[in-house]
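A single protein chain has been removed from this complex, and every other one stays in its place.
Chain naming follows the written order as A, B and C, and within any one chain the residues start at number 1.
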Amino acid sequence: MTDIQFHGVIPPVVIPLTEERTLDLEALERSINRMIDAGVDGLFFLGSSGEVAFLTDAQRYHVLQEAVAMVHGRVPVLAGIIDMETLRVVDQAKRATGYGVDGLVATAPFYALGGPKETERHFRAIREHTDLPLFAYDLPACVHTKLDPTMLVRLGTDGVIQGVKDSSGDDVAFRWLCLENEDAGHPLQVFTGHEVVVDGAYMSGADGSVPGLANIDPHSYVEQWRAAQAGDWDKVREIQDYLARLMFVTRVVKATVGFGAGVGAFKTALWQMGVFNTNQMREPVQKLEGEDVEAIRSVLERAGML
Amino acid sequence: MTDIQFHGVIPPVVIPLTEERTLDLEALERSINRMIDAGVDGLFFLGSSGEVAFLTDAQRYHVLQEAVAMVHGRVPVLAGIIDMETLRVVDQAKRATGYGVDGLVATAPFYALGGPKETERHFRAIREHTDLPLFAYDLPACVHTKLDPTMLVRLGTDGVIQGVKDSSGDDVAFRWLCLENEDAGHPLQVFTGHEVVVDGAYMSGADGSVPGLANIDPHSYVEQWRAAQAGDWDKVREIQDYLARLMFVTRVVKATVGFGAGVGAFKTALWQMGVFNTNQMREPVQKLEGEDVEAIRSVLERAGML
Amino acid sequence: MTDIQFHGVIPPVVIPLTEERTLDLEALERSINRMIDAGVDGLFFLGSSGEVAFLTDAQRYHVLQEAVAMVHGRVPVLAGIIDMETLRVVDQAKRATGYGVDGLVATAPFYALGGPKETERHFRAIREHTDLPLFAYDLPACVHTKLDPTMLVRLGTDGVIQGVKDSSGDDVAFRWLCLENEDAGHPLQVFTGHEVVVDGAYMSGADGSVPGLANIDPHSYVEQWRAAQAGDWDKVREIQDYLARLMFVTRVVKATVGFGAGVGAFKTALWQMGVFNTNQMREPVQKLEGEDVEAIRSVLERAGML
Partner (left out) sequence: MTDIQFHGVIPPVVIPLTEERTLDLEALERSINRMIDAGVDGLFFLGSSGEVAFLTDAQRYHVLQEAVAMVHGRVPVLAGIIDMETLRVVDQAKRATGYGVDGLVATAPFYALGGPKETERHFRAIREHTDLPLFAYDLPACVHTKLDPTMLVRLGTDGVIQGVKDSSGDDVAFRWLCLENEDAGHPLQVFTGHEVVVDGAYMSGADGSVPGLANIDPHSYVEQWRAAQAGDWDKVREIQDYLARLMFVTRVVKATVGFGAGVGAFKTALWQMGVFNTNQMREPVQKLEGEDVEAIRSVLERAGML
């Protein structure tokens, strides 16, 4: 296994489309370069924010091929291997590996739920088929299983997983994960996916963050991580307050709910900022229009991002 | 579009494996023939009971290729095109079509949830890419969206879908679906997936059933459907009481929960009855053993199936 | 304990208010007499449809005092003893007993959830404090615990409870409850609370129903029960189709959701039919107005109730 130590700010990359819903390579490169230039510590492709669920396999690996080439080793690359149950995830792992990524990110099984035994076996079975660093992605909003902190640390101690991306929305369990991980000798690199409360996660001992909002403002997340490393907690929270307000881009949307309001708002913001060429989405989600675009512009203006 | 009218008993086919977890073609043919000989009106492959979530794409289409050849036109074949979001489902639809199936079955989008607009658009977008009859599969336990009866009937009236497989567990909404469908001129063929209360669904006006338990006892479900057609409701409910007790095979399992207890029990019963050669499951689910096997045997014995 | 055998149609009585939100005794007597004259087999006061959660204790026992006097022994009276945890429910049981009711109805504990042990202990503890027949009210939508069929039958066999009112929306579990109850010698009188699918419940072996909609059309529910007793299943389902359409009164409401749309629609229908003098509701729910009233009138007209 590689000995890369993942830490710091690793944005889940939002993927730009053209109006015709093809991959917009020019905008993708601009966005990747913008984040790397801001000092991010890695990039995560094919995550939820990267519309992984909406991409065919062909589209997924097209994204990965282009993205790895664009990053060109400047920062480590993580790739989501998101699929329903173990064999399908292993299939994705094998394919992703061929594209030269530095680590893989897998959720608990979904669609057909089991119990804790099946969840733990799932990660162990994936490990049997890959040598790459493996992150467990705790995302009950999508997969409807919460990963147990004790199980995660056991998987870490056994070398099955190397890290956790926690997007569970359960800050109590996150604290327990950090404490149990510490007590076990820190086998896991623990990241929070909640861009609105990264400061609390850093207080809890997180090794970094995977904030979708960092696509819009990577500088502030990098600055916040460096402040946390320096123990300047007042700065950490001050930046967080600013970023939490910037996240209002997702709260002002009226036309729809769920994914279309979340990633749809990110794309709209990036379009208004000139990073993306349009805010096009993939079926069945429609791009935001009219008043929603105006409302998102207002949030960006108040934040000084326009 | 073909003008096949789907109706009656269409079991979702449970797929036998060898101990080494490869497809057991001999047992599959035995099970398919056993159901067709019992008089079922169709077969549904790559549904939840068919472990669709646990199969790689290669394995899915291997199953479909063999199954279509084994059925050989004796009954219509439905194929699940189960995947996360629209483009992936369309991808599955295109591939399944090549294997000569008679109809497709798609769920609401899952993993990244939206609202009602996205759900409706999803089915319309699938229709734009296939000419085959399309069934909406209402399965909130797996996909976490309940399909609205009014929307389903609208999709039926517009020619987007031709039927519904309702495994929602919501018998009130099912009644409303049947009534609204009737008022609209019966554009939809409506099936229940709840093997324990098929009699109530037939009372509500269902056009048939998709009972996983029919893998174990296809004769009784066929007999029940014929009794319903003849208006012999006492026989319908008497058979249902027997079948509901046979379904205890899934209730006596202690070793695990969820899918492994459900389809795991079906496989164990089929193995004990000599239809399957083993009760092997796919990762991360483990096959049932010891006391669970004994308990399932007891249920089968009480039902006279051994 | 009394040896009343509860069976048949036992409507949960909707309680009329004046515009000033006081108890409308005149309308209450009219509604009670209307249901008894139609041939109902009992009446259930202080259930969810009776706004039990919205009444102070003083108001609850005012209702009970008046209701028992109005019924005057013509049919048995059940009383809800709905409160959070055991001691509070026992308190309600003691008070209700003083008003001369024939049976009590209690839910699982709510607000502070426990596990199966606490739920079972709850009913046993209530039994230690009352000699009246006790019904378990299975209502997970309100109390967020589903009552396990096996536990219910065990409580029945032990003489702790005499019946179940199932409003769980889980028709599979209801079938299992009926079968397990039968196998145990029928210790429980089992009622369904789902007015839209009473026919399926009767097919499953229910001893009766507790349909809120019977406040609006008691005759049809009585006729349906008698048809079920006579084995005339075609009539049972025909009446059910009519009643399911009548239940659209609750589906056409646009102004609000939840309780205000459900019982609010019942009150509005009873007002339009001249049984109630107004459709007033209790705080924080507001009465339905304008288009919602018109839409409810349309449903009643189509059903021939106006």
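In this text, a residue touches a chain if its C-beta (ideal position, glycine included) is under 8 Å from a C-beta of that chain, and two chains touch if they have at least 3 such contacts.
In this text, all values refer to a predicted model and were calculated from it rather than measured experimentally.
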Looking at the whole complex, which visible chains does the left-out chain touch? A, C
For the chain not shown, which residue from C:69, C:87 or C:230 touches it across the whole complex? C:87
Going by the contact rule already stated, which one of A:21, A:95, A:154 or A:245 would touch the omitted chain in the full complex? A:245
Residues from subunit C at the interface with the omitted partner, ascending: 48, 51, 53-57, 59, 82, 84-88, 91, 109-115, 117-119, 121-122, 125, 141-144, 256-260, 282-286
Which positions on subunit A touch the chain that was left off? 169-172, 174-176, 179, 194, 196-197, 199-201, 203-205, 231, 233-234, 236-237, 240-241, 244-245, 251
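One rule holds in what follows: only the chains that are shown with their structure count from here on.
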What graph shape do the protein chains here make by touch: line, ring, star, complete or other? line
The chain whose mean C-alpha position lies nearest the overall protein Cα centroid is chain B
Taking each chain's centre as the mean of its CA atoms, how far is subunit A from subunit B in angstrom? 35
